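Chains shown are a subset, placed as in the full complex.
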Amino acid sequence: MENGTISDKKIEEIQDKAATLIEAIPYIQRFNRKVIVIKYGGSAMLDEELKKDVIQDVVLLKLVGFKPVIVHGGGKEISSWVGKVGMKPSFINGLRVTDEPTMEIAEMVLNRVNKSLVRMVEEQGVHAVGISGKDGGLLKVTKKLSKGQDIGYVGEVKEVHPKILLDLLQKDFLPIVCPIGYDDHYDTYNINADTAACAIARELQAEKLAFLTDIEGVYQDSNDPRTLISELTVSEARKLMKDGCITGGMLPKINNCIEAVENGVNRVHILDGRLAHCLLLEIFTDKGVGTAMLSDDAVSADKI
Amino acid sequence: MENGTISDKKIEEIQDKAATLIEAIPYIQRFNRKVIVIKYGGSAMLDEELKKDVIQDVVLLKLVGFKPVIVHGGGKEISSWVGKVGMKPSFINGLRVTDEPTMEIAEMVLNRVNKSLVRMVEEQGVHAVGISGKDGGLLKVTKKLSKGQDIGYVGEVKEVHPKILLDLLQKDFLPIVCPIGYDDHYDTYNINADTAACAIARELQAEKLAFLTDIEGVYQDSNDPRTLISELTVSEARKLMKDGCITGGMLPKINNCIEAVENGVNRVHILDGRLAHCLLLEIFTDKGVGTAMLSDDAVSADKI
Amino acid sequence: MENGTISDKKIEEIQDKAATLIEAIPYIQRFNRKVIVIKYGGSAMLDEELKKDVIQDVVLLKLVGFKPVIVHGGGKEISSWVGKVGMKPSFINGLRVTDEPTMEIAEMVLNRVNKSLVRMVEEQGVHAVGISGKDGGLLKVTKKLSKGQDIGYVGEVKEVHPKILLDLLQKDFLPIVCPIGYDDHYDTYNINADTAACAIARELQAEKLAFLTDIEGVYQDSNDPRTLISELTVSEARKLMKDGCITGGMLPKINNCIEAVENGVNRVHILDGRLAHCLLLEIFTDKGVGTAMLSDDAVSADKI
Amino acid sequence: MENGTISDKKIEEIQDKAATLIEAIPYIQRFNRKVIVIKYGGSAMLDEELKKDVIQDVVLLKLVGFKPVIVHGGGKEISSWVGKVGMKPSFINGLRVTDEPTMEIAEMVLNRVNKSLVRMVEEQGVHAVGISGKDGGLLKVTKKLSKGQDIGYVGEVKEVHPKILLDLLQKDFLPIVCPIGYDDHYDTYNINADTAACAIARELQAEKLAFLTDIEGVYQDSNDPRTLISELTVSEARKLMKDGCITGGMLPKINNCIEAVENGVNRVHILDGRLAHCLLLEIFTDKGVGTAMLSDDAVSADKI
């Protein structure tokens, strides 16, 4: 037998929490059984605290009815291991060449990162399965050239065979994918995680594709943080690129977003992975915290 | 295109909300696909604001994976309508006799209350179906006597035929039950809503049975609000009754609780329906806000 | 041990029964798993004997493989209750205005009628579930005006959401629907039972829609009972209306029939509910006992 | 457009038919989805009119929800064909020996009888599948000796492999079985149709097993037709055999009945196949027209 009463202050505090849960109702209803693909990378993968936040966000999305799929990178860890074994990188057009030994290390490292994410999800009581693009024939690639030159085992996604993902989702697992594929000869290739996430989101006709990045979002004036764009259509994005507002590393990311939206993904989110719980903040609030891209004919009103 | 940035204060506020959602994770996981029967009555049915809170709580429980079933009463409305049509009540042992015309009105009123709850749930975007214990043969009764005397169409639940509830739950509806049953001759009977809820919870082997009442819970000393008991085993409850700590209207309620726990319901909650969101507060916090009864061998540690 | 022999006369009598059962074979085969919507109202709802006959007919239709859905009215009982509570009706264009208190009583009365039908079906050993158009969001309405004037909570069916009916039929229940709906604001509305039955039959693409009425059927010359029409196409019906053969209260009913047939209901039957077992008689005999309406291109030969 | 009215006499006549259909309701409900095995043989197989009646009865039983299985014989046709090809029978203990050529003809004839029954059922619009005990490995036998002597390919059922029957029933076919089996060496054997029907009824745990015979049923005094027994328990049957009331060809039939009842068949019916529609008469009337055997502890009250 336990007893004692609850202070009014405590009750008020808990009722605030109740209110927060109640507020989530329309969002939970809207996304029931919808697929969300999360490209997980950058700072959010390096900081242990942020890592835990991201995993908790994804676990919550799953528990309230979303069907999340994580696609992750692992760039920094690969470089670090390449160094550890004393390999000397070669370059073409300023790009590191992924020769066979490099690919071997990349595969080892990416799979280990993959399993460490599996572990974090499992720790939250949700069952995850970590796969690469070789499992179940998920990601078939062709060699990607750089200005016509061979830079090794770097692949471009040619076909997505989604059966393994659909089966894992149906069986209530959370799939975690590392961006490795195979070509016609079943050779192993590294794939850019952004494009892998994009290809998977298209194939699954995902409701959402979210990129966890190291920027706040897209700016109208990249020198003025007050010009962060919260919502952007495809043609607006194209105009910004044409006008030179979007440049550098953002270009391929924006092109990925456009391609996803034009191929059936309802909304693509560029989020600041350095902001704790950015995923929940974007999805469970009206304005969101990053930049969302949507098709030209999506009415802004039905935001979310 | 929409833009603008979010103030730090706003972000902090939203992150608090994120934290609340994250906190709910273990509770959501624990009750996934579990049945919770909610006896809805008392003040929580009279105050429009509380009514909305209760419905929101139930809707949220459903959205995060519970399978809720509402059983409601309607006492005050019945009396009011009996008056409106100018009927004169008769009494036996101080109890109002439910003669045929009274039963007729009771059935009309309870069904209307039932449909008004259906409406409130539907308004939240969740599909509800309101049934009585006659639908699908759900609640079969025998006449209940008061000290051996006939007090009319007042029934005691004899059999629960749960097919209609199980089918509605399987098809993702929220069932709302009004406590009316039928006897061997298919005559219509009024049933005490507490015992109807109890019988249904037993038959469904519900994880939880929650009574929304007009008291805070069970007290060790009914004159001292500081002695509210938050958790109570069956044998502790029996001792309190023997010691005269539990008296009056609480006695049948406690007996209902004991019977439910002894017949497979995991935990029975006596909640204060006057407290906004009491359902969420009890279920999503460690200590809870009312009194929970559990079997003697349930380890207190696994509270919830 | 029981013994004794059976007289020849008795055997002949029973063989007649066998012959009747055998005769039903082609009809039973033809309608296996087909939906039949029965609008139940008028005298057939007031006379206890007729009531029992109708229910038995519907139960038999269900047992031999039909999927019946009952839609009922309750007009006279509503008026009687409105009187009991001493309400004074107001009128617009000679039509009673359904203000809020009237709607409240109408809902109570219709739901009680609904449950009394549930009871009668259950008594025959078949499981029924009584719902209103608010349950599962079945019947969404817009306000219906009379010559542009507001006559209160009288609705016109705008959308039918058939999931609850399909689920109940799949789970082998007999659904009984009372004609109450909800609008955009989830306010409660009364619906004309004929139009509700018609809308439901269209949505379910019913094989048959049968109206139990207080007339024998449609006459070519309404003064000459020998001119009862047993079968009628849509264009013939239109001609009869144009020629002034169909007038008064029959006009909206015939228009409902036409609309149903033009929207995919195979055959609409106008039956005399005062004739015992009129449903079976119409369905299990070649000529039938009322008027059947069918589309212009339905070949008369494939009657039934 | 067809018109004309119906005479009162006609209506009365049709209402009698309605009454007959209504009377069948409790029987139809009781046997919904229950298996009934019908041993079809004797006169009912020779007279074309009776044949049609039997098939109609079985088809009706199927349409109202039973799951019938027909097991048929073909004795007289076999003898006739053996003669046609000029074979000379040999005998042991007065029993015809089923040598290989005889078995060959028996198999041909029985399969043809089988397909002619299939045809008759198909003609009624119900899909039938004719199989022998060799199909799907249904009936495995051992050689049956007569007083220790080999009488050829006459088998005793050793194992029933019911998968093919269960699959056909599940897929809504009416299975028609001819009593041919196979032994360990996959040689073909003739089986007594009564014992084949009995073995199948046991394996399927049939609700009913009905023998269409050339007698009215079991008599207490075989010389007095007024002593026909309508219901009989296993121990009563044993007593009658002991007392010498049951003799001759009835003995194995009664033993088959006893065995079936003792192995889970609810009720075994011995019917007079010469009486038109005897199946319906036995099943859809209270007293029935033949002799029903049931277990000692079956309460007579729940007849049917």
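For clarity, chains are labelled A, B, C and D in written order, and residue numbers in each chain start from 1.
The rule is simple: contacts are C-beta pairs under 8 Å (C-beta built on N, C-alpha and C of every residue); 3 or more make two chains touch, one makes a residue touch a chain.
What you see is a predicted model, and the numbers here were worked out from it, not measured in a lab.
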* Structure fact -> Quick tally, homo complex: 4 in view, grand total of copies 6
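The definition used in the following text is that only the chains that are shown with their structure count from here on.
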* **Between chain C and chain A, distance of the C-alpha-averaged centres to the nearest whole Å** => 56
* So, what's the distance in Å between the C-alpha centres of chain D and chain A? -> 68
* Structure fact -> Multi-chain touching residues of chain C, meaning two or more other chains, are none
* Indicate which of the five shapes (line, ring, star, complete, other) describes how the chains touch one another. => line
* To do: By the touch definition up top, name every chain pair that qualifies.
  => A-B, B-C, C-D
* Structure fact -> Listed in rising order, chain A residues that touch chain B in their complex are 1-6, 11, 14-26, 28-29, 32, 56-57, 59-60, 63-65, 124-126, 216, 220, 225-233, 236, 275-277, 280-281, 284-285, 287, 289, 300
* Structure fact -> In their shared complex, chain C is touched by residues of chain B numbered 84-85, 104, 107-109, 111-112, 114-115, 118-120, 122-123, 127-132, 134-137, 163-164, 167-168, 171, 173, 180, 182, 186, 188
